[in-house]
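Sharing a structure here in structure tokens format.
One chain of protein is taken out of this complex; the other chains stay put.
Up next is chain A:
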Amino acid sequence: MNCRSEVLEVTVEARQVEEAMLALLHTILLHRSTGKFHYKKEGTYSIGTVGTLDIDCDFIDFTFVRVSSEELDRVIRKAVSEFKDALSNSGSDGMGQISLEFYQKKKSRWPFSDECIPWEVWSIKVNVVNLANEQERQICREKVGEKLGEKVINVVEVINRHEYLPKMPTQSEVDNVFDTSLKDVQPYLYKITFQITDSLGTSVSTTMRRLIKDTLAL
């Protein structure tokens, strides 16, 4: 099975980074989350209900829809905030990439740890620009809003190709496919990583460190 990889690129002002990332990540997660599964006897299950919420951006002329789950929002905001801080602290020319990867766990026999097999990766490349005056910022608000709209259409287009999705799991396998840690919704297993491109063009990657850490943590 090949991992599907999609790349989205946005150019934003520094103060718009957070909202732009939230908008795109939440749009993807909206499509990749279901209600909580409730398994019953005889191998059947029922699915909870997913609510939605409109979020207006403050620095961009844009409104996006996210899943109505404060827990999930907190997790995503934390990741985006780390990304934003890394971008601004890196001293680079403001280029970075945040990735949302959906994966499945495959149980391996002892002593090997479970494998994480990605089946869909969304990479959002960010280019931060500095604007000189208020008029440019106003134009940027509108332009970035339009661009994000185009990206949402791109996301929807990819998702509605209805390509590979993990099979619906049995009760014992559900944690290999879905993140069941949240109370109200159940997204597919995902991880968010980012990397900042420094000015020399080489990538200073935190993902490798994290992956190694995850593997060692078993």
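The working rule: contacts are C-beta pairs under 8 Å (C-beta built on N, C-alpha and C of every residue); 3 or more make two chains touch, one makes a residue touch a chain; residues count from 1.
Going forward, contacts and distances are computed from a predicted model.
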From the names "Thioredoxin reductase 1, cytoplasmic", "Autophagy-related protein 13", "Small vasohibin-binding protein" or "CIB3 protein", which one matches the UniProt record for the unseen chain?
"Autophagy-related protein 13"
Touching the absent chain when the full complex is considered, from A:H38, A:K78 or A:K107:
A:H38
In the whole complex, not just what's shown, which of A:V65, A:A86, A:C116 or A:V174 touches the removed chain?
A:V65
In the whole complex, what residues of chain A lie against the chain that is missing from view?
27, 30-31, 34-36, 38, 40, 42-54, 56, 61, 63-65, 67-69, 133, 135, 138-139, 142, 149, 152-153, 155-157, 159-160, 162, 168, 183-185
